[in-house]
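The complex is shown incomplete by one protein chain, all other protein chains being positioned as in the whole.
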Amino acid sequence: MKKAIVILLALMMLAPMAFANAQAEEAKPVTIEFWTHEDANRQRLEERYIKEFCETHPNVTINVTRQAATKMIELVQTAFAAGQGPTVFNLSINDEYPYIVAGRVAPINYAAAGYKDAQAVIDAYAPGMLESVTYEGDVYGLPLELTNWCLFINKNVFRSAGLDPETDYPKTWEEVVEVSQKLVLRDGDILTRRGFDFRYPYYLESMVPMVEQLGGQLFSEDGKEAIVGKDAWVKFFEFMQNWGPNGLNLGSPTYKNARSLFNANNNDIAMAMTGLYQEARIKNDNPDFYNSGDWMVVPFPTFENAVNDTAACYYGHYYMVNGDVDEATQKVAWEFISYMLSHGEEYLKEVNIIQPTVALMNSETYKNTPYSAVFSQDFERGHIVYYGANSTEIQSLLKETVAAVMLEGLEPEKAYNQLKAAVQELVDEVN
Amino acid sequence: MVKYVGKLTVGEVLSWILLILILLFTVTPILFMATASFMDKTQILDMPYRWIPSSSYFKGEGRTFFTNFRKAIMGNNEDPVFLRNILNSLIVAITCAATTVLLASLCGYGLAKYRFRGRQFVFMAIMSTMMIPFEAIMIPLYMVASSMKMINTYQGMIIPFLVSAFGVFQMRQYLITFPTEYLDASRVDGLGEFAIYWKIVLPNCTPVIATLGILSFRNQWDNLLWPLLVAQSEKMKTIPQYITKFSEEKQTDEGAMMACAFLASIPMLLLFFALSKYFLGGAAVYESRKG
Partner (left out) sequence: MKEILQVKSNRTKAYSIERKQAKWGLLFTVPCLVFFSIFSFYPIINAFITSLTNKQALSRTSKFVGFDNYAYLFAQNDTANGGFTLWNSLRATLTFTIGTFIPMVVISLLVAVLLMSLRKDRQRGFLQVAYYLPAVLSSVVATAIWMIMFDPRGLVNQLSNVVMMTTGKDYKWLVDTNMLQASTMLVYFWKYIGYFVILFITGLAAIPPTIYEAATVDGSSRWHTFWRITLPLLKPTVVLVSIMAMLQCLKTFSTQYMFTQGGASRKPIDVITMNIYFTGIRNGRLGRASAMSIILFLVMLLFTYLQFSTSKTDDVEY
């Protein structure tokens, strides 16, 4: 309602101008190239929004491109490199931040998006949610989703291993190992059921917090030193090595993604790390399992002797607008984004995606979503994922180092030195 | 000197063993794909693997014999864009195969049978393009394509692959052994140079046309990197892009992926069987010459 009034006011202020140009504006066709990642649940909603938006804006054509999330990072970058970036796109913030720094994206057209100014936008969202897209006083993106990860537990698997899920669920990483050893089924050396497994391609989100629990850091406070706290990092690498096929053989990045197995309830995974949106996916893929109540969500574990209590980092996908396109197209693009994002409740209800506006976080819909309290508490414990000019590259370095430790048998200490040198080089390059 | 085992020589027995081992090696993964396309994701990893999907596989919640195939075609959102994607792949691959054969044979003929100045240089220059890794020129090529307004069009997918250096090379190697006296005889008969190429040379290289055609077809059928960049809308995507959807981290479904792979291989298989007589034809030429 408030938003509608703001839009109305904005329109009234613009009216005289618009009147003069009305004919020209109306006739001028605008094409928006909209690139977003593949997600079947979301797609249904968005196709409808796009249709509705085009009906009210007959001069606008919206071309949608959907690609796999991991591919998207490369495609958007290549398109920008060739000077042909999409008009509207979204990536994870750590992959997106470099675009702001490089000046390739345009700040929000506040009027078109229905806000008075930058402060009005920031106030509309929960505290700190737009910090990562605020640069030199302007806001550059609006969140499509904000996600953190907790531990999903399949109670059936716990019971079949003689455990009581309500009391025996792991609170510490040591317990994750301990419980997993009880939960796994093997045929010789071959794992046929895993207790838990990590989210391997996402190290900044889920593994850096583990290092932080042990007292290590990705960067020093002044940002000049990389991979800080040798003991913590080495301990983390030892933990991962122990987890992998050359250690206790509890899991591996080469196995099928734990989270995508979880929904099927096929007795092959007991615990997976994932976000609130998983609930919508369980409901969609396996309604019986969803309704059975045989699953639950518990907080992100900590190490027994943790020095910091940190949960998984949260990360956001923000809609951004290409800075190369002309002013008029940018304006329409922000109108379009704002129209899609005006359906926050529906996004939450239908696909369990959180668009962290103040209004939504306090809504009944959010409170009534199962286990939303667990996620909220972990939000409090966690911080946003690392983002910087080189965050994409750092993500791959972390991935490859952990893979080398787990699979190739790289010694934790060597791994630490190697990672430190490589990340330090990136940092020195910027400074 | 020759030892016999039954009616076969020892050499023949050994060669049969080798041939059959390679047969098993090439065919097993394909049989795996075919059988797995009927199973759901847990059954695919059953130990030991069950080659014949048992009927109990189809009795699970709402599963039928065709569940995977249905999902392969309708995707996750009941949109049969799959068929359009197959059509796109076919259009691109067939066009590229045809133009490659024509342009490569013309150029290869020019290089093999005419001694013009700079011939060696032209040949070497074309050969050197074979050594360019595609990843290296992807971004400049993308700029060329977008400046020609070819993004999201068939032209964009076809034009950068109209001909391949390897095709020119293969044609040249083949035509070098083409008997020059035929060409001279045709000239005496009054045929023009282009007519000689069109009426004498081209009809006489069917085996190499078939192999080159199939290779170019396959290369485009297989091409993933380039379509990922230029074919952005759902309607313009090709089959490899469609299949990668099923291996996307968020929604891997091996059964449906295998079904999709299986369906997507059918046009290629049909085409291959239709053309296979040309390969066998090549061998038949050998047979007849052997007398």
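Each chain carries a letter (A and B) given by its place in the written order, and its residues are counted from 1.
Here, a contact is a pair of C-beta atoms (placed from the backbone, for glycine too) under 8 Å apart; a residue touches a chain by one contact, two chains touch by 3 or more.
This is a predicted model, so every value here is computed, not measured.
Shown chains touched by the hidden chain across the complete assembly: A, B. When the missing chain is restored to the complex, the residue among B:94, B:165 or B:202 that touches it is B:165. Between the chain not shown and the residues A:73, A:144, A:250 or A:348, the one that touches is A:73.
The set of subunit A residues touching the chain not shown comprises 70, 73-74, 77-78, 80-81, 98-99, 102-104, 186-192, 200, 245-246, 249, 252-256, 392-393, 396-397, 400-401, 403-404, 407-408, 414, 417-419, 421-422, 425. Subunit B residues in contact with the hidden partner, per the touch definition given at the top, are 11, 15, 18-19, 22-23, 25-30, 32-33, 36, 44-49, 103-104, 106-107, 109-111, 113-119, 122, 125-141, 144, 159-160, 162-163, 165-166, 168-170, 173-174, 176-177, 179-181, 184, 187, 193-194, 197, 207-208, 211, 215, 218, 221-222, 224, 239-240, 243-244, 247, 254, 257-258, 261, 264-265, 268-269, 272-273, 276, 279-280, 282-287, 289-291.
By our rule, only the chains that are shown with their structure count from here on.
The residues of subunit A lying in touch with subunit B in their complex are 33, 35, 38-40, 43-44, 63-71, 75, 78-79, 81-84, 187, 190, 192, 201, 256-257, 260, 264, 266, 268, 288. For subunit B in complex with subunit A, the touching residues are 41-42, 47, 61, 75-77, 138-139, 142-143, 146, 151-152, 228-229, 232-234, 244-245, 248-252.
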